[in-house]
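Okay, structure first, notes after.
With one protein chain removed, the remaining protein chains of the complex are shown where they sit.
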Amino acid sequence: MSRLCVEHLSVAFGGVHAAQDVCFAVEPGELVSLIGPNGAGKTTILDVVSGLRRPDTGRVRFGERELTRLAPHRIAALGIARTFQNPALFEGASVLENVLTGGHRHRRHGFAAELLGLPAVRLAERRARERARVALARFGLETHAQLMIAQLPYGVRKLVELARAAACEPRLLLLDEPSSGLSAQETAQMAQWIRTLREASAAAVLMVEHDMELVARVSQRVVALDAGRVIAQGTPERIRSDPVVIEAYLGA
Amino acid sequence: MTELAQLVLSGIATGCVYALIALGFVLVYKATGTVNFAQGELMMLGAFCALALAQAGLSYWSALAGAIALMALAGAAIERVVLRAVLGRPQFAIVMLTLGIGLMARGLAAMVPAWAAQTHTLASPFAGERLRLAGLVVPAEQVLIIATTAALCALLYLFFHRTRLGLALRAASQNQLGACYAGVPLARMHSLVWALSAGLAAAAGVLLAPITFVHVNMGLIGLKAFPAAVIGGFGSLPGALAGGLVIGVVESLAGFYLPEGAKDVAAYVAVLLVLMVRPSGLFGEPATRAA
Partner (left out) sequence: MTGGPRACVRWLRRAALALALAGAPLVLPEYYLAQLSFICIYAIAGAGLMLLAGYTGQISLGHAAFLGTGAYVEAIAQTHGLPFAVSLPAAALVAAATGIVVGLPALRLEGIYLAIATLAFGFIGEELFTRWTAVTGGAAGMPVAPVELFGHRLDDEWEFYFLSLVLAALVLKAVSNLLRAPTGRAFVAIRDAPFAARSLGIDCARYKTLSFALSAGAAGLAGALYAHGIGFVSPEAFGILASIELLAMILIGGLGTLPGIVLGAGFIVALPQALVAARDVLPEAIARQAGLQPAAFGLAVVLVVMFEPQGLYGSWLRIRSRLAGGPVRRPRARQRSYMKSGRTR
């Protein structure tokens, strides 16, 4: 099992420091939440970990591998999956196909074998479909399998994205605001789905989240950011009562 | 030396025409996000309008003005009837739509008995005259093209920077949502920008007429404005102007110094080279990516 280490990470956009000397770690199997007011640099850190953005200084390691120089698809191939704040689903495909695409890193055959439709390819495809159906069932989406993404309400889309990331069978899952845009009731359900996800896989999770209720319910550790800096780390209870964190959230 | 200077000058004259088409192209793209592949056909129709007006007895200048006005109306009509119906569709569909409009325009023009299957001359008042400028012998028509283009650009500049309407249009091009909240009627801006762009195309067609004559397949020449717009970085009006001039001059030099055929592909080779080095054009800002 591998540990995610973010070491002295700094990212600047023009003159704005989105992250400054950020250090924290995610242990195998652990769920860590990144919290902080708007513009604290949470999503930027996820973007750096998943390779969509290059840091100015500092590095990110996953086990022995350094991620900072890798292309996004290579990072994903190491078993790091992510979701986006606004679900980035494949609109022209069905729910099932979206989840199947999540299993892309497990594909075994070259395109030539696929063109010919070799028996081995068809067997692999049948297995992948079975796995995808299991993943859908786990999130209560089995009746939606054949629906197109455009037909789904927002809340269900977020769930499909979660199922797609789970189909990756990741070792580390990056969740970008799973509750954003959801009602209070849906957010409560989301906590349940995240628990389901963690029961099904041993993946570590790094979650960016605003909703403190959700954070307190699912996370083992919380990293609080403000203006690109880590201002506190610890258990959810400790962070909630930390004066510096309260100051950052409420203070001017 | 004089040879080179004359080649450059004639390149600039042709480049002015490309620039006018490219300007119209970029105007529409900036304001509406639509890539109008029918721009070349609008130019062709503009040239035929002017031809018809001239044949009806109007003078060169009134035919030019008439063609611009007619095509502006046609442009606004196309926007109102066709493009407004497909707002928000994927870019591919809209590209195909404008290509389809172009095909239709060419087909319909070819169906007009008086226009079809031959080339026509639209004589400018200075046909055949030559001027002597600083030791160069310059066809007066080239000077006419350059001067008219400069005048049109000056008018455009004044329109965008000195009138409320121009300001509204600029606002709508930079931030649609913001402009909308500030009370700019977006739908009318779209019509206006199509009218402007089609008017520019008509002017380009009339100016191009002495160089290539007027014929149904003129629109294909107009396709060279796309490399011009891309070299200029797509979102920028001065860039489109510069891109048009670059293409014109490159083409003129390639036609003289390189083997036959090089002239026709020079614009496309140039645009491929530029895109390989700078994927968003010479003057374009790098494409911003939203994560």
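A and B label the chains in the order they appear, each numbered from 1.
The rule we apply is simple: a contact is a pair of C-beta atoms (placed from the backbone, for glycine too) under 8 Å apart; a residue touches a chain by one contact, two chains touch by 3 or more.
These numbers come from a predicted model, not from an experiment.
Enquirer: For the chain left out of this view, which of A:His17, A:Arg105 or A:Arg133 touches it?
Expert: With A:His17, A:Arg105 or A:Arg133 as choices, the missing chain is touched by A:Arg105.
Enquirer: Would you mind spotting which of B:Cys16, B:Met44, B:Ile101 or B:Val138 touches the chain that isn't drawn?
Expert: B:Ile101
Enquirer: With the missing chain put back, one of B:Leu7, B:Ala110 or B:Leu253 would touch it. Which one?
Expert: Going through B:Leu7, B:Ala110 or B:Leu253 one by one, B:Ala110 is the residue touching the chain not shown.
Enquirer: Determine which one of B:Ala140, B:Leu186, B:Ile211 or B:Leu253 touches the chain that has been left out.
Expert: If we include the chain that is not displayed, B:Leu186 is the one touching it.
Enquirer: Contacts of chain B with the missing chain: which residues?
Expert: Touching the chain left out of view, chain B contributes residues 29, 32-35, 82, 85-97, 99-111, 113, 116-117, 174-177, 186, 216, 220, 223, 226-227, 230, 234, 260-261, 264-265, 267-269, 271-272, 275-276, 279-281, 287-288, 290-291.
Enquirer: Footprint of the hidden chain on chain A, which residues?
Expert: Listed in rising order, the touching residues are 50-52, 71-73, 75-77, 81-82, 84, 88-93, 97, 100-105, 107, 109, 111, 114-117, 121, 125, 128, 148, 150-151, 164, 168.
Heads up, the rule we're going with is that only the chains that are shown with their structure count from here on.
Enquirer: Roughly how far is chain A from chain B, centre to centre by C-alpha average, rounded to an integer in Å?
Expert: Chain centres of chain A and chain B, defined by C-alpha means, are spaced 48 Å apart.
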